[in-house]
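Below is one structure, written out as structure tokens, with a few remarks after it.
All protein chains of the complex are present and in place, except for one that has been dropped.
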Amino acid sequence: MNSNKAETHWKNKLHEIIYEADTPAGKFFDIILLILIVLSIIFVMLESVKGLPQSTYDLLYYAEWIITIFFSLEYIARIVSIKKPSNYIFSFYGIIDFLSTIPLYLSFFFTGYHALLTVRALRLLRVFRILKISRYIGEANKLSTAIKNSRAKISVFLFAVIVLCIILGTIVYLVEGEESGFKNIPVSVYWCIVTMTTVGYGDIAPVTPAGQFIAALIMILGYGIIAVPTGIVSAEYSQHSKKVHLNTQSCHNCNENNHQDGAKFCHNCGESLYNE
Amino acid sequence: MNSNKAETHWKNKLHEIIYEADTPAGKFFDIILLILIVLSIIFVMLESVKGLPQSTYDLLYYAEWIITIFFSLEYIARIVSIKKPSNYIFSFYGIIDFLSTIPLYLSFFFTGYHALLTVRALRLLRVFRILKISRYIGEANKLSTAIKNSRAKISVFLFAVIVLCIILGTIVYLVEGEESGFKNIPVSVYWCIVTMTTVGYGDIAPVTPAGQFIAALIMILGYGIIAVPTGIVSAEYSQHSKKVHLNTQSCHNCNENNHQDGAKFCHNCGESLYNE
Amino acid sequence: MNSNKAETHWKNKLHEIIYEADTPAGKFFDIILLILIVLSIIFVMLESVKGLPQSTYDLLYYAEWIITIFFSLEYIARIVSIKKPSNYIFSFYGIIDFLSTIPLYLSFFFTGYHALLTVRALRLLRVFRILKISRYIGEANKLSTAIKNSRAKISVFLFAVIVLCIILGTIVYLVEGEESGFKNIPVSVYWCIVTMTTVGYGDIAPVTPAGQFIAALIMILGYGIIAVPTGIVSAEYSQHSKKVHLNTQSCHNCNENNHQDGAKFCHNCGESLYNE
Partner (left out) sequence: MNSNKAETHWKNKLHEIIYEADTPAGKFFDIILLILIVLSIIFVMLESVKGLPQSTYDLLYYAEWIITIFFSLEYIARIVSIKKPSNYIFSFYGIIDFLSTIPLYLSFFFTGYHALLTVRALRLLRVFRILKISRYIGEANKLSTAIKNSRAKISVFLFAVIVLCIILGTIVYLVEGEESGFKNIPVSVYWCIVTMTTVGYGDIAPVTPAGQFIAALIMILGYGIIAVPTGIVSAEYSQHSKKVHLNTQSCHNCNENNHQDGAKFCHNCGESLYNE
């Protein structure tokens, strides 16, 4: 019973360090992790660059192995320190952690799956978990709340934009014809999206007066309706700018985050958030 | 009289299914319709793509006939189930439904009018009618109210932008001359709209220092005044964000939509909205 | 004295028709004028298009003369019907009217000044005067008030953007060098404005990794700070959205517009706004 308690204590300690950020050790762990993730992403990006000296590629290869082994140990520690490992393994971040760690091992056994290695770029998503440590958490929560609340409105707006682009793209396809680069309707719709969103690559551009006239209408439309999502988020943002969560606690049992400030028990499973 | 009543009952049932979305059958019908419209649009788009195997074109041809026959039956059912068919036939959606169904039949009798088939893309507009089923109806109504209320302001703004573009486009035509791609005033005005709306294709771009200076002014102007429509819609949106209609009832008599929540009689013709 | 009074009456009548828009005759005159201005602009634009049949150019030439003679008569009528002609002649619209009417006469006496004819495009500015007739006058006043009030803020913002573009453009000039198209600092600054305002022609684009990195920073900066003018106008717009002038009266004596709703005397010179 005593050894069990010691184990629990040790696990709680590890949970505190790995999952939370309100102890010096927890903060230090998160900062190390953040640096390794950023380094690792830079390495993945550099690997894809052609024409560097061979010694650089060798260096990147060894650095990648060191980082992958660290991430593997971290993955195991995350499983060990939680009460219900399945809560972590099948969570969003659990899957990201697994997917971004495994490719290097697979590439060791199977050759020719180099593209698979790029899955490691998913590691970058992990930085959002670490953002808990920063003083920016309040702002991030406010932002994500504003976006979440205006999701339905923005979906409706973007849906209308897409419908509009399909219809206008089809019209321009008929007007411009295939010799102007409007090869088929999907390409015309792609061009219409490029124009409506004011991106304007110029790889495809109307050349007939009628096509240019319609294009001008699409641009002015796109320039005018960009106001709509802005108005939505503006209204939503100023409305919800008061409710902020700054609690960095994470439940030992079910791994739930986003607890109310000053909460003592998990709002999901009732487990105490603090070790007695 | 009795058979008449039975017929009325049967018509009301059909009206409920086809025009409304608050019964399981009505919802199911709308979902089927939505899927068919989306499929049909994908087929129309794919048809325009060159270089696919002949079997694909054959498949698209047969699929198109099946969908067109379904839409034809739906069109007839819509006419039959309504009390005053002319209210439907000459309404916006009635015309859209007719125009998007007829081309395939016409192409059967007359050859060489392939472009006509593209009119079927108008079917996409029908999805806006089906949006009634979704939980997004409230948001869509809020959005369209905000846009409708700021229509006058946005018109004035866009009118000023167009006048500005014509004058600035004429100036750049004089400054740059025809050898830089500014062939004539309409093309210069088109370029000015491309620049002012920050689309920036780059198919036409100023090459003289004076032209680039004026272009820089146009860009900064465009970058600055984009704030105006946004401010308009923002103000309008936050003002009108309370009035929302969630009623999906549609009048049996005059086909009027947008009834107040809890309305029992049509605000247009006084007909009861519910079948006794 | 009597003939003087009759003349005054006749002048007041003409003033009412030409300068104001609250009588049927005044509205009709403004609509005719609006149509002629728009036609005239379309003719000026078409004239610049090369490759049309000669008969079209002949038609445009005769149409232009008819419109110019009408505008000349209107110019004379405006001078005659006002009490102090100098108030009109040296006003903004007086100068525009003169400049946009005279070129055709000049081209009659002097040949080889064809570019001068384009000055006629300034006629377009006259439509803003005619907007008085429309129901949009309230919106236009609100808009112009919001823009006028945020002028100082937008000037400061645009000034900061220009300073930023000069410094960043100079840095990219040093980083990219002349072989990438960044020929000199003014061209680099032009490129920086093109990028910062998210226009992005692509006629000049960075090719070195360092240049692309700085360009990416400029883009993200431009994407982020576009929020600033929007915020300014939004705040200004919602604040000043109550004060609207709908009065279309124009003083007979000093030609002042923008009178308060219900004003009986000119707020500038004290003259009565209505004919006794």
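Which chain is which? They are A, B and C, in the order written, and residues in each are numbered from 1.
Simple rule for what comes next: contacts are C-beta pairs under 8 Å (C-beta built on N, C-alpha and C of every residue); 3 or more make two chains touch, one makes a residue touch a chain.
Computed from a predicted structure; not experimentally measured.
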Option touching the unshown chain, where A:Gly26, A:Gly94, A:Gly211 or A:Pro229 are the choices: A:Pro229
Sole residue of A:Ile67, A:Ala146 or A:Ala216 that reaches the chain not shown, by the stated touch rule: A:Ala146
Omitted-chain contact residue, chosen from A:Val49, A:Ile69 or A:Leu217: A:Val49
Chain not shown, touching residues in chain C: 152-153, 155-157, 160, 163, 166-167, 170, 173-174, 183-186, 189, 195, 198-202, 205, 209, 212-213, 215-216, 219-220, 222-228, 230-232, 234-235, 238
Touch residues of chain B, complete complex, unshown partner: 198-202, 230, 234
Where the unshown chain meets chain A, residue by residue: 41, 44-50, 115, 118, 121-122, 124-125, 127-128, 131, 135-136, 139-140, 142-143, 146-147, 154, 157-158, 161-162, 186-187, 189-190, 193-194, 196-203, 222, 226, 229-238, 241
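Please note the rule applied: only the chains that are shown with their structure count from here on.
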Rotation angle superposing chain A onto its copy chain B by C-alpha atoms, nearest 5 degrees: 90
Fraction-based call for chain C against chain B, same above half, different below: different
Inter-centroid spacing, chain C versus chain A (mean Cα positions, whole Å): 46
Distance from chain C to chain B - Cα centre to Cα centre, in angstrom: 33
Multi-chain contact sites of chain C, meaning residues that touch two or more partners: 198-202, 230, 234
